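Of the protein chains in this complex, one is absent; all others appear in place.
Presenting chain A:
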Amino acid sequence: MDPRRVSRTVSDPKVRHVGFFAPPAPPERSQSGPPDPTSSSPPVSGISPPGNSLSPVMIPPPRQPSTDLVRHYPHAPLLSPLGDPRAAESSVAVGSYNPSDFLSPSATTDCSDDPLSPRLSRMGSSGKFAMSLPSDEFDMPVAKQKDDVTLPPNVSDGGANMEVQKEKRAAGGKPLKEKTTKAERRAIQEAQRAAKAAAKGEYLMLIFHLEIFSSLQKDIVFLWQYDPVYLSLVLELIECSRPCHGLHSIPLQPYFHCLKSVFLTGNTTNSETVQLANCFLDVLIDVYLILCEHQDCEGSKASAAAATRVNPTNTGKPGKADAQKKDNSTVTASEKKGGDRQPDKDRKKDTPHPRMQFDDENRVEKAKKRSVVKQTEARNRVELFRHLPQYEHGTRLPELESKFFKLDSVHPAVYKVGLQFLAGEISGGNARCIAMLQAFQESIKDYSTPPEKALFRDLTTKINSYVSFLIECRPLSISMGNAIRFLKTRIAKLPLNLSESEAKANLISDIERFINEKIIIADKVIVKHAVTKIRDGDVLLTYASSSAVEMILVQAHELGKQFRVVIVDSRPKLEGQRLLRRLVGKGICCTYTHINAVSYVMHEATKVFLGASSVLSNGTVYSRVGTACVSMVAHQFRVPVLICCEAYKFHERVQLDSICFNELGDPDAVSRDYTRKEINSLDGWANSENLQRLNLIYDATPSDYVSMIITDYGMVPPTSVPVIVREYRRDQLWL
């Protein structure tokens, strides 16, 4: 198997221009060789500045709080002897962070060989006044210093600002100098803005700041030229938005304290600090990426909400205590998720994070409390797939059916669709998506805004609760996620001056349009493209049952093309049988076989047509389990593999294996064959400790095995999927 894009041999070591360039090329380039602005201007000063040697070549250490970072921690309580460190921590300790790790005696004894300790002792003599500073000064810089950000705090003024100047001088001879000053100026401006942002708890601002950091990435030195107040503000912002944006997993605590110590001592020259700064930047960039991802689905809505929001609690009292501040920010943040004011009610209605990890016991417990459907966890869960929901099958349906008239939180149409998903009556990406959207249409039709609530917020909450109900019935497919995202964008973008009936009519027609344009017409376009690839005498192989492939085959048959179809099927769903039935009914010549024989039938196939549940942006095709196997065999036999997938199913996520994200079906289905009673060797073994049964629903096919993806935007190579994703998202925003 050879990868699609191979590594290139380049024998000339010179720098070359690969990539895009502006058409008016300087004609003298051919004579003078490649122009290289950075290398052409040698450093002016003879002595190489320390920053220059540090910045571009540093390899950032791992992001986890590794041992040397942990060792920094014990200084924190020393630095703030007046405040109770535990009290300060307990207010912010969230997620995976465990404060006792950092206070363990072994860590403290480590101090002796810590390169940071000399600095500490030095600080003991020169920086005494730092210790006398009240600890809350740095624990809550946002709350305290909101009004006087421009005034640097007395301590860091002496240390860090001097350092800034020193650094500036050091950077003087560097070609990078201009960038430094610009970044600095910007930083000061940003600091002021950050203060305002903190007052609002506005995380969009935070994203903006983090963007600046991530643009600085490698030039860590610059980080220390930022106003320390600004840095702590950003940290505070992150801390505030952590609970509501899935940032729990990022350990910030060590950085808090290390940064504080650095600010106090003003010692920024040794390599230790640089390493720390690197870690810190990495964390910031991580936070930035997570927030960006978050913003993708909610950003537009949040900004709309922010524009209209009046937040009396926050604007009123500037000098709030830390705990209350945090509380407020969670309220505002959950408002962004589309809730109403009360935080308790809100949290209940929040949709769970789309990628909830089911091996995280706390979150599973929480999710259980708010779930509508009683789910009992499977007893023998497959070890490798613990992060995915594994429930007992067969118990949920009767219970839900009995509750049909009791559940008033879920609209009957949605309820019905949920039950159909659960029972497996509706399956297939397009069918499920259309059923869900139509149920939403019904529910919007019957919706009326409760008094004293805004339609666009309350409706989003409603939709969220429906979605979480549907997820409990069966995990959403990626295409459904995209459709929901579309609907929420539409709700958020509703003009405010619309009356309720107009808004509802708008939304209903939007959904209608989505179904028509993105699914039905898209399928027609795909069929039109794909049919051109079918020639007389072809033998087309397909796996399982895909609606798009079926339409293609039927259309090609109607056009009078002479071809045969091989349908490969697999247990336990045997979806191919229904496809076979329909195709044979249309008079198409078919061969039916199981996947065990795929290497045998692949000899005769000339093309492989496959459907997909989703196409990810690295070209990976996420589809019914077995697809990867079929396409691998096809690749080995040099048979082109064509994937037919509507563009609304594309997703910008990247996935390398089928493990991190998947769906697990009923394990009974694989271990039992209901059609043949005589095969019962596993009867009664289901609860055995040593038996773990795995019924995967999807798998990921690497792009190497895919020759072409046929979408409503035409036929594209798998390398072009990101383009489609980009175009499609823009398209969706305009729609």
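Everything below uses one rule, namely that a contact is a pair of C-beta atoms (placed from the backbone, for glycine too) under 8 Å apart; a residue touches a chain by one contact, two chains touch by 3 or more; residues count from 1.
Here is the rule we use: contacts and distances are computed from a predicted model.
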Legend entry - The complex's invisible chain, by UniProt name, from "Translation initiation factor eIF2B subunit alpha", "Thioredoxin domain-containing protein", "glutathione transferase" or "ER membrane protein complex subunit 1": "Translation initiation factor eIF2B subunit alpha"
Legend entry - Of A:V539, A:A612 or A:L664, the one touching the omitted chain in the full complex: A:V539
Legend entry - For chain A, residues in touch with the removed chain: 2-6, 8-12, 14-21, 23, 25, 27, 29-31, 33-34, 533, 536-537, 539, 560, 562, 564, 566, 589, 591, 600-601, 603-604, 607, 640, 642, 707-708, 713-717, 719-720, 723, 727
